[in-house]
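Let's look at subunit A:
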Amino acid sequence: ACGPSAATPSDTASSDSGATSSSENAKARSLDDIKKSGKIKIAVFSDKAPFGYVDQDGKYQGYDIVFAERLAKDLGVEVEYTSVDPAARVDVLTSNKVDLVLANFTVTDERAEKVDFAKPYMKVALGVVSPEDAQITDVSQLDGKTLIIAKGTTAETWFEKNAPNVKLQKYDQYADAYNALLDGRGDAFSTDNTEVLAWAKANKGFKVGITHLGDDDTIAPAVQKGNKELLDFVNEEIVKLGEENFFHKDYEQTLEPVYGDEVNPDEIVVEGGKL
Partner candidate 1 sequence: MTERTERTERTVQAERKPQVQSTEAIAAFETAGPSAVSDCKGFEVKHLVKRYANADKPVLNDISFKVEHGTVLVVLGPSGSGKSTLLRTIAGLEPIQGGTISINEKVIDEGRPGTEKAGRSNRSSELRTRIGMVFQSYDLFPNKTVLGNITMAPLLVQKRGKAEVEAEALKLLERVGLADRKDAWPHELSGGQRQRVAICRALILHPEVLLLDEITAALDPEMVREVLDVVLELAKAGQTMLIVTHEMQFARAIADHVILLDGGHIVEESHDAHAFFAHPETERARQFLRTFEFE
Partner candidate 2 sequence: MHGAEILLQPGVFPRLLQGLWVTVWIAGVSVGVSIPVGLLVGWLMTLRNPVVRAIMRVYLDFIRIMPQLALLFLAYYGFARWFDWNLDATGACVLVFILWGGAELGDLVRGALQSIPKVQYESSYVLGLSPWQTFSRVILPQAIRRLLPASVNLATRIVKTTSLAVLLDVVEVIKVGQQIIDANRFQYPTGTLWIYGAIFFMYFIVCWPLSIVARRLEKRWSHD
């Protein structure tokens, strides 16, 4: 508890590693454990505005954060955020660094083998953003070109599988990836279309040439495999919140200022876990 103040993950030591588990994972905390400790540990992005980022005052903000805050409130605990890189989202769960991942986590089969996804609260496809003067409007245009991606994203997996001729330049962090695009280190950048749309809007000279790539994917909270209690709780919450149109409100609060009226909220938001 005497840890440094800026280190979100450091303050609480891993007091919960008592019982050994026979599974491949470090044992997850039960709902009771979380309530008792008064804190739920949630992994979010800290550099992916407007979904998860840190504002001028050092506070976490964004679409995911609003949801996280609400979950905690309904559970009657505080949130302790852990900032993650895209590639670390599975490992923080399997090694029980956090209870829940709310970091724009796209549901895929590979991931579903390692973690348990709750009901979705967003849907996305991949998008590709590129400089206006050298727009990429089709994947075939990327042949032999360099595409920037962030490690551990669905974009990475998709391009590895479906576009072997594209040279991928992979960064650990979104901030680095965007910077690389700005500096002209690659021809385009691909990640979730929501994300690139938001970014292109804010950065002059860049445009999203491909808005829909691959299948429509869903984004959902994830818990450690087998942590049924917590999973059930999150699922119930999503259903309950759907009734009050929570995610639309969340959208208005966090995403609309960025997307403006270019995007129809219903293309992104999923209420009550129902597609």
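Throughout what follows, a contact is a pair of C-beta atoms (placed from the backbone, for glycine too) under 8 Å apart; a residue touches a chain by one contact, two chains touch by 3 or more; residues count from 1.
Picked so that all candidates are chains of the complex that A comes from, given by their letters.
It should be emphasised that the depicted structure is a prediction, and the values quoted were computed from it without experimental measurement.
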* Hey, among 1 or 2, which one's touching subunit A in this complex? -> 2
* To do: Please give the residue numbers of subunit A that touch candidate 2 in the complex, ascending.
  => 3-10, 12-14, 16-17, 20-21, 24-27, 46-49, 53-58, 82-85, 88, 91-92, 94-97, 172-176, 178-179, 182, 202-203
